[in-house]
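One protein chain omitted, others in place.
Note that the chains take the letters A, B and C in the order they are written out, and that residue 1 is the start of every chain.
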Amino acid sequence: MTLNFSSLRADFPVLAEHINGKPLVYLDSANSSQKPNAVIDAMTSFLQHSYAPTNRSAYTLAAHATDLYEGARSKVASFINAPHAHEVVFTKNATEALNLVVRTWGSANLSAGDVIVLTHMEHHANIVPWQMLAAERGCEIRWVPLTSDGLLDLSNIDVLLSGASVFSFTAMSNVLGTINPVKELCALAHKHGAIAVVDGCQSVPHMMTDVQDFDADFLAFSSHKMVGPSGIGILWGRESLLEEIPPFLGGGNMIADVKLDGFTCAELPGKFEAGTQPITEAVGLGAAVDYLSAIGMNNIREHERDLAQYALHALTSRFGRDIVIHGSNDINQRGATFSFAFKDVHPHDVSQVLDQHNVCVRAGHHCAKPLMRLLGANATVRASFYLYNTTSEVDALCDALEDAGDFFTL
Amino acid sequence: MTLNFSSLRADFPVLAEHINGKPLVYLDSANSSQKPNAVIDAMTSFLQHSYAPTNRSAYTLAAHATDLYEGARSKVASFINAPHAHEVVFTKNATEALNLVVRTWGSANLSAGDVIVLTHMEHHANIVPWQMLAAERGCEIRWVPLTSDGLLDLSNIDVLLSGASVFSFTAMSNVLGTINPVKELCALAHKHGAIAVVDGCQSVPHMMTDVQDFDADFLAFSSHKMVGPSGIGILWGRESLLEEIPPFLGGGNMIADVKLDGFTCAELPGKFEAGTQPITEAVGLGAAVDYLSAIGMNNIREHERDLAQYALHALTSRFGRDIVIHGSNDINQRGATFSFAFKDVHPHDVSQVLDQHNVCVRAGHHCAKPLMRLLGANATVRASFYLYNTTSEVDALCDALEDAGDFFTL
Amino acid sequence: MPGLEDLYREIILDHYKSPRNRGTLEPPAVRAEGHNPLCGDEIEVFLDVQDGVISDIKISGQGCSISQSSASMMSAAVKGKPVEQVRALIQRFKHMMSIEDETSEPDTSTPLGDLEALQGVVKFPVRIKCAVLAWNTLAEGLELASA
Partner (left out) sequence: MPGLEDLYREIILDHYKSPRNRGTLEPPAVRAEGHNPLCGDEIEVFLDVQDGVISDIKISGQGCSISQSSASMMSAAVKGKPVEQVRALIQRFKHMMSIEDETSEPDTSTPLGDLEALQGVVKFPVRIKCAVLAWNTLAEGLELASA
């Protein structure tokens, strides 16, 4: 790897912020990532020079804005190797994307007794929408369990998937960092006649994504976790499925015609994009995709693998049995997201002490309560790294943890 | 009015753009408005110095971002005189806000034979979601007709509303500019035991809004039409209704607890805000509300009334019977949005010639096909004015129209 | 910025003002309907296909000068032509409008004739949909006729 990752830091203005005289150590990227100047400038410049509504008005300014908006769609499509740009639907976040799948594909295809398969490591966004539909329709939800080192336990998967209509799973755990074998899981789903819905929130920002290689049916992810703006998420869907499912939200742009007695739908992707879209946000997302692509997703994965290795070693060698890191310690099976318990200090208290050092971590259930119950914890501390983080920030984390330990064990 | 509106133009950088050497005459604000530096700078500065996830992590940066996000909610609440900030729900646009009402209040309250009352001047966003639910449930939709000058025809309203469960109507037509008597309409709805849903997309940006004075039950509007960013919309709802209706999208943030066998909902407004929210967009919206409030909504209405008066006079005196302006010519009953037919030149062709003059108007059905059918048109030209427009831009519109007339009537 | 004369060639305005083959045909002629949701343009194409030849064609609907003149010019170009040749012409026209359909270069044996005047539309991307509307509707009509 020839890229100098520490020089990337300068691209992210927030990282230069000092709070209380201390430099920011931002270790909460699994929650939401910081944005590079390339993204901020693209948005600012669009707002200053080019803002206009898209896909409606025909004057030059609006046509140009539409080109930028649709250009972002094409960029996202190539980023995940989608066969067609019109398979990329912009939503407000990944949560809406997953709800869209449940409320369109799910509503059209699931009835009483049908089986939905999820895993024990899902984020609430990939649980609650299914629970809502299952409760309405009387569907059964089955859960793929985990091994003791936080991997999916596939020993019984054929039984779990037998008769299932859909297998919806995360590509990477936002708590454990576990990277799941997406391609294999899609094949398993298909073998049993189920569709495969992939929650790519944690994987798409951190490694290569190829929906054709996955042979996935749907993929949901969020711009704000991949150095892009908030306010926009992405659903990719297989063309044939998007064509056949009913629309989601009703309104302008998603219709071909509206009469007093009913409406007809627009073509893809308009069918799923009701109302005025996150226009500036799409422009920013396009810039984010360009930024990540220029660095190269394999390089990013490589950098984070190094960081993960360093962090695992530093945390365990400095704190030994005082720290319990959940999940796998095989660097090939995990990303650079670490949830842990530290001594008997409550995660909220740990994060409070860390905040005094300007080390930003998340303490809580990470929107994955079923997994937390499995871990036997109400909360964990989570430090999550991204392309702009460095090994010296791992050291800063360790130093701050040391302080937390001292403070609470007088 | 002491404010010098023409000096406001300098606040909006896009308005200084020249295309092909000609200054921009932006007359498409009913579609989406331009943004002042105050909004652009608030967003840029937030992204450069303060970006962090909200309502999840507890470190200083995140707590500050949460304060800004929740601060925006409070600003919006006072802007519309909502009794409580937690009655303000952020959505992705007004369309989602209206769909939310239909899918939560509607799903919980409407069954076969129940009556939904809409008007002939609704935007698709306030038609299609109701049609979707009505088709599923077997509800009846009734339509309030219009008078020949484009006002709601209330002569038969008691019959239309009798037995109705909901009356959902726009506060101002996006095609005709008609300003509806919202307070009176809410009272009529309540008299018949129906709830009143107000589509405030076109009114909130242009005049004072007071949900308590209206005595409305729900109000939906969009940030991008009120000098705020794209990617965020607003639903205000009466606390008691928001409390009793089911949630909309499922996922993180909207839950109190999630177990394998079900979930419980968070308190307001979290219940309706699933997933990572449009954070930067909320900050921008807060700045937009500050900007508009500093000018004063009554001053804006006054300015637009003057513009509307000038435009009506200029268009009719210059083009006489060559122009047919739809809607009322009573300046007290309309805003500064004009849809018209010009000679027998197709609206698309009119807008093409106008674009050569860098005069930006929308040609089409304006997402109001039922109304277009009523007008007997497939499309109209629409010029819509906002606080930054001037009388000389009315003149520019007239000059460009003159050219269109010449070009097509050789 | 391209000028109006690039878009509105004289022959286009002529077809707009005096559209050819306006009207309807009774069944067994097929009828196909197309519309452009963006601007509300609507077009109906009526086709009488006899022995693999478009023996008659009529156009109804309303829309802007580009969509209407494109329809009128199309009707004149395809009337009396064998279906095979018309399909090739559709492909060629869409190619001229820079709409890719992943196939190789179109068959250029069918002359474009007057249709060439619509070439300027390409410089106005938002109007391409107007120009192509009639052609897509024609293609749909041919599907119906061969079904």
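Here, a contact is a pair of C-beta atoms (placed from the backbone, for glycine too) under 8 Å apart; a residue touches a chain by one contact, two chains touch by 3 or more.
Keep in mind that what you see is a predicted model, and the values were worked out from it rather than measured.
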{"item": "Chains still shown that are in contact with the chain withheld from the display", "value": "A, B"}
{"item": "Given A:V76, A:L242, A:A336 or A:V353, the one touching the chain that is not displayed", "value": "A:V353"}
{"item": "Residue in contact with the excluded chain [from B:A58, B:L235 or B:A396]", "value": "B:A58"}
{"item": "Those residues of subunit A which, in the complete complex, touch the missing chain", "value": "19-20, 346-349, 352-353, 356, 363-365, 369, 372, 378-379, 407-408, 410"}
{"item": "Subunit B, residues in touch with the chain not shown (by the definition above)", "value": "55-56, 58, 60, 63, 66-67, 255-257, 266, 270"}
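Just so we're on the same page, only the chains that are shown with their structure count from here on.
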{"item": "Of all other chains, the one whose Cα centre sits farthest from subunit A", "value": "C"}
{"item": "Chain-chain pair with the highest tally of contacting C-beta pairs", "value": "A-B"}
{"item": "Geometric centre distance via CA averages, subunit C-subunit A, whole Å", "value": "45"}
{"item": "Where subunit A and subunit B are represented by their mean Cα positions, the distance between them in whole Å", "value": "31"}
{"item": "Cα-centroid distance, subunit B relative to subunit C, in whole angstrom", "value": "38"}
{"item": "Junction residues of subunit C - those touching two or more other chains", "value": "1, 38-39, 127"}
{"item": "Sites on subunit A at which at least two other chains make contact", "value": "56, 58, 60, 255, 257"}
